[in-house]
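Below is a structure I'd like to ask you about.
What you see is the complex with one protein chain gone and the rest in place.
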Amino acid sequence: MEAITNHTKKPGGLKRNGFWFKMLQQKYLYLMSIPFVIWVFVFSYLPIWGWTMAFQKFRPARSFWDQDWVGFKHFVDLFSDDRFFLVMRNTLAMSFMSLVAGFTIPILFAVLLNELRNQMFKRFVQTVSYLPHFVSWVVVAGIVTKMLSIDGGVINDILLGLNLIDKPIQFMGEPHYFWSIVTASDVWKEMGWNTIIYLAAITGIDPEQYEAARVDGAGRWRQIWHITLPGVRTTISVLLIMSIGHLIQIGFEKQFLLGNPLVIDYSEVLDLYALNNGITQNRYSFGTAISIFNSVVSIILLFVANGIFKRVTKESIM
Amino acid sequence: MKRKILKGTSLLLANVMLMSALAACGSSKDKEEEKQPESTGNGTTTNETTQTAVDTTPITYTMLAADPSPDWNQMQDEIGKQITAKTGITLKMDFATDANKVSLVAASGEYPDIISAKGSSNLFVDAGAVLELSDLIDKYGPNLKKVYGDYWNRLKWSTDDEGIYVIPTYDGVNNTYFDAGGAFSLQHQAVEEAGYPQIKTVKDYETIIADYVAKHPKTADGQKTLGLSLLADDWRIMISVTNPAFQATGASDDGEVYIDPKTYRATFHYRRPEEKEYFRWLNHMNDIGLLDPESFVQKEDQYRAKIAQGRVVGVIDQKWGFQSAIDTLKKDGKPGATYGFYSVQLDDSTVDHTFEPTGFMGGYGLMISKDAKNPERIIQLLDYLASDEGQVLINWGIEGKHYSVNDGKRIIPQDIQDQKSNDASNFRKTTGIGLWNNYAPHYGDGMQDSTGNYYTTNFPEQIQKTYTDEDKKVLAAYGKSTWKDFFPSEKDFAAKPWGAAWNLPVPSDSDANIIYNKLTPIVRKRIPEIILSKPSEFDAKWDAFMAELEKNDVKKYEDEYTKYIQERVALWSGK
Partner (left out) sequence: MTRSPSKSKRFGTSMNDKLFDGTNVIVMCIVLIVTLYPFLNVLAISLNDSNDTVRGGLTIYPRAFTLKNYETIFAYQGLVTGFYISVLRTAVGTLLGLLSGSMLAFVLARTDFQARKFVSTFLALTMYVSGGIIPVYMLMRDLHLMNSFWVYILPGLVSAFNVFIIRSFIDGLPYALQESAKIDGANDFTIYWRVILPLCKPVLATIALFLAVGQWNSWFDTYLYNGSSPSLTTLQYELTKVLQSTTNSTDYRGKNITDLVTSVSPESIKMAITIVVSLPILVIYPFLQRYFVKGMTLGAVKS
C-alpha cells in the first residue's frame, strides 16, 4: 500500500449536515487539540495587549489609563533614524547568508553521516559535532578572534607559511569580511546540532527503497539524490518556512561578541539596536514599536514563504 | 531576656564611645542636629548620639536590590543576625541584575517595601510609589542626619520637587582616594632604563616607550615588544581610549561632557580643541609603529595576556582593568615588567584634574514604598546602620570575632584577613562583611570615628603593603611615597558644585539621552578610524567627525545637559 502524503484528497467522509455533524464526528480530535489552543491563547495571545505601549509614552509604574498617548510617533522616530536602515541591511544580509549556509551544510552533513559504514564511528562523530553548541558564544568569539589575529593567529600563520600573503591580514578589523566571519563561525558552532533533526528524518526513510535502487544499479550519489533527499523534503520545507519567518529576528549575541569598533557599521543588527535603544534605556515604548515592526515583517515573510512553498512543492505549514 | 542583654551591651558600647568622645573633645547632646564639618581629608566625628527606645518586635520587610549579591544568605550571616536582634527586622531579598526586572516590578504595581533601584529610581518617584522621607528622617533618623551632615541638600530630588525620596547608600560620605590607578602607566624597567626622567607630558611618555622599544624589540621570551596597547572592547573603549583625552587635557571626570567651571556650560568633550591634539598624538603613535595594531580589535583576554607576558611597555587604562595581569607578572617573578602610574598631560599648559573632588554625590540608594507598614521602623533600621556602632558592624564585624581592639586600635587578626582574601565568597556569606555596604548610608574611606579608628577597612597605611620592592624603588627614585603623589592633590582644588556629571539622573526618554544613543556609535566608530588613519588625513577626518556630531544634534545635547547641571547646582547650593 502506498503512503498517502499530505495532499491527497481526504478519505471517505460523508458531509451530511456540515459543520456540527463533522465536529461531533471528530470529537476526539477536538478534545485533543482545543485545550492546547486555549493554552496558547492565554500565554501567547493575551499578552499582546502590551502592543498598546508602542503608542504611548509608557511609564511602568503608572496604570494603563494613566499613560500619555503619542500615536505613531515612535514608529516615525524609528523610520527616520538613518541608523535603522543600516541596521536592517546588516540584519538581512547576515540572516540570508546564515539561512543558505545553515540549511545546505547541515543537510549535507546529515546525509554524509548517514552514509558512514561504521556505526561506532558514526555515533562518535555525531556526538562530537554538536559539542560546540554548548560552548557559549563568548568563548567561541574569543577563539575566532584569536585565530584570526595578526599577532600569532593560526590562520595568518598558515597563509604566511604557504606564501599566499606577505603580511598578516587583520581579518577582524576588515568590515567586508565581517559577515562571512559571522556566518562561518555560526556554521562551526551550530552545524552539529542542527543536523540532528535531519538525521531523525532520514531515519524514517524506508530502507527497501535503497535496496531497490541498488538493484537498479544506482551509485551512492544517485541514491542520495533520489531517495534520501526527497525523503526529508517535508522536514526541510517545514524548517525552511519557519526560518524564513525568523529572518529578521536573529538575535544579536554573536554579532555583538565578534564585533569591534572598526566594523560597527556592519555588525549592528536589529535586535541589538532594539536592546540599546529600547528596554535598557527604559524606553519601553520605542522597544515595543521595534518589536511590533519585527513581528509584522516576520508574519508577512511567513505567509509569503508558506504560499510559495505550497504552490511549488506542495509542502506548507498552514 | 536576650534582648535585654543585647540592649545592655549596646548601651555599654555606646557609653564607652561616649567616654572617649568626651575625652577627645566636645560635649554630648541627645537627639540634636549635628553639623559635620566639610572636609576633604581625614575627618573625625565630634559626637555620638544615642537612640531612644526602638520598637524591636519581629517584622519582615521585602526588598528589591538592583545589584546582585550572590553571597546573600537570608540574613543568616553574623552581622545579619545582629541586625535582626537589634531592630527586630528581617529582610526578604530579591535581586535584579538588569534594568528589565526593575521595570517589571515598577510596572506590576506590587512594590517591595524597600526598593534599591539604581538608575531606575525615577520610575518609582514619578509614579508616586515611594514615600517622601524628610519628616520621617527628622523624627527617627538622627544618625542619618549626622552622616550626611552638610550634604543634606544633595539628597533632594530636583528643583521641582525638593523632597527626599532616596537615601543614598552607594556613595560613601567624604570618601578619600588613597592612590592613583591610572590612566597613564609605564613598565618599571622602561622608566629605570631611561634613568627616571621627568614624566609630565605625552612627549615624555612617548620618549620613554620609544627608547625602550628600540633597545628591546623582543622580550626575554622572544615575543615582539609592544609600545602601547589599548582596549576598545565595548564600554572599555571609554576607559582606555576616550576618557584619557580629557584626563590629559586638564579636565576631571564628568562622563562624556566637559563642564565649564564658571558658566556651567556643558560641552561634548570630544569637541574641545585640546582633545583633538590628544588624538593627534595617538595617531602619531600609530604612525611610528608604537601602537599595537590590534588595539581596536582585541578582546579583553587577549589584551590582558599581552600585558601578563610583559610585552607592553605603556598601558593607558585604570589599574582595575588589568589587575589580574599585574598579579600574574608578580607571580612569575617579573616585577620589572609591572607598572607605575604617572600624571601625564598633553603639554604643560594644563593641570591634572584627576583628583578634583566632587563632594558627596548622593546618587543611588534606598527608597521606601508607600505601601510599607511602619515605615518609621525602616528609617530606624537605616539609622542604626548609620550610627557609629552600625558602621563598625558592617565594615569590621563583631568585636572579638572579626576584629580586636589593641591599645584602642582596631586590628584584624591575620587568620581573618587570610580568610577574607583567600575564601572571599564564603567569608562574605558567613560573616556578612561586605554584604551590607550598599544597603546602608556610610562614611567613605578615610573617615575616622571618635576613637581615632577608621570606619572602613580601607585605609592609607594598607597601600604601602600592596607595593612590591620594585614599586618602592621607582617611587623612591622620584622622591614619592605613593603614585598619587605625582598628581595634584584634592587640596589644590575646590569641590565641584555639581558633583560629577556622569552621575546626573538624566531621564531615559529625554532628548539628551536619545541623542546620546545616536552619538555613541559615531564616536566608537570614528575615533578608532581617526587614530588609525594616515597623519595627512587626520585633520580632514577630524573635521568630518565634528560635522557628523553636529548633524546629529550634539548642540542640543549640550544645551540639555547645561540645563541639568545648572538645576543641580541650584538645588545643591540650597537656593
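By written order: A and B. Residues from 1 in each chain.
Heads up, the rule we're going with is that a contact is a pair of C-beta atoms (placed from the backbone, for glycine too) under 8 Å apart; a residue touches a chain by one contact, two chains touch by 3 or more.
Fair warning: this is a prediction, and the values are worked out from it, not measured in the lab.
In the entire assembly, the chain absent from the figure touches the shown chains A, B. The residue from A:V76, A:I165 or A:A200 that touches the chain not shown here is A:A200. Here one chain is not drawn; of A:Q67, A:S180 or A:T235, the residue touching it is A:T235. Within the complete assembly, residues 1-8, 10-11, 13, 19, 22-23, 26, 28-33, 36-37, 39-40, 42-51, 53, 60, 109, 112-113, 115-117, 119, 121-132, 134-136, 138-140, 143, 188-189, 191-192, 196-197, 199-201, 203-208, 210-211, 214-215, 217, 219-221, 231, 234-235, 237-239, 242, 245-246, 249, 279, 284, 287-288, 291, 294-295, 298-299, 302, 317-318 of chain A touch the chain that is not shown. Considering the complete assembly, chain B touches the hidden chain via residues 62, 67-68, 70-71, 74, 92-97, 100-101, 103-104, 107-108, 110, 171-172, 175-179, 181, 253, 301-302, 304-306, 308-309, 318-320, 323-325, 327-328, 331-332, 361, 420-422, 424-426, 428, 445, 458, 462-463, 466, 500, 502.
Everything that follows uses one rule, which is that only the chains that are shown with their structure count from here on.
Averaged C-alpha coordinates put the centre of chain A at 43 Å from the centre of chain B. If you check the complex, the residues on chain A that touch chain B are 57, 59-63, 81, 83, 141-142, 145-146, 149-151, 170, 172-173, 260-262, 264-265, 268, 276-277, 279-286.
Contact residues on chain B toward chain A in their complex (touch as defined above): 98-100, 103-104, 106-107, 109, 120, 123-124, 126-129, 224, 232-233, 237, 293-294, 296-299, 301-302, 306, 508-509, 513-514, 517-518, 521, 524-525, 527-529, 532.
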